[in-house]
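Other chains of the complex are left out, but the ones given are in their true place.
We call the chains A and B, going by the order they appear; numbering starts again at 1 in every chain.
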Amino acid sequence: MVLLEFSMSPLGKGESVSPYVARSLEIIEASGLDYQMHAMGTIIEGELPDVLRVMQQCLEEMSVDCPRITCSAKLDYREGYRGRLASKVRSVEEKLGRPVKK
Amino acid sequence: MVLLEFSMSPLGKGESVSPYVARSLEIIEASGLDYQMHAMGTIIEGELPDVLRVMQQCLEEMSVDCPRITCSAKLDYREGYRGRLASKVRSVEEKLGRPVKK
């Protein structure tokens, strides 16, 4: 299982890109994978081929009317762990002995 | 105002790095900047010099006992906007007409 965080922005489509991001969210929700959206991207959890396929679909969907797209991504692979959307933050909270803003 | 998302991991300190991440959270909280932690990093909001200084302090603190560190970061600068830790996600929800997981 991996966590994949990604965000993509079209260039040349104005400063406000949330209408394009909304389409990605529809694809992510339809995938059935667990996810979390935050201000700088979306994190999905699943097997490696599955999360990469979802990212590819989001990019292909955006490319329909966006001729240039920049996308950044980060993967965290850890053998034998799942449910890390929540557990990674919890682990830091345990070390601190208090909750953080999340 | 900018949003700065970053995460850093020591190399050669084992697979579990949350004790090191916890120290960064202490620095971030002490900075007084608004922030949000998620499974793949932490987002802070502030003026550009302030957010970069906090990231630098986190890296310097980790380097005290970690001889090698990899750090990835993403900045989103938008003139005249603040409070975007919450408003960016809200903007996507408005386009979708429903809440997302956050």
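We take it that a contact is a pair of C-beta atoms (placed from the backbone, for glycine too) under 8 Å apart; a residue touches a chain by one contact, two chains touch by 3 or more.
Because the structure is predicted, anything quoted here is derived from the model rather than measured.
Q: Taking the 2 displayed chains as part of a homomeric complex, how many copies does that complex include in this file?
A: Copies in the complete complex: 4.
The rule is simple: only the chains that are shown with their structure count from here on.
Q: Centroid of chain A to centroid of chain B, CA atoms only: how many Å?
A: 15
Q: Touching chain A in the complex: which residues of chain B?
A: Against chain A, chain B makes touches at 3, 5, 7, 15-16, 18-19, 21-22, 25-26, 29, 34-41, 43, 72, 74, 76, 78, 84-86, 88-89, 91-92, 94-96, 100-102.
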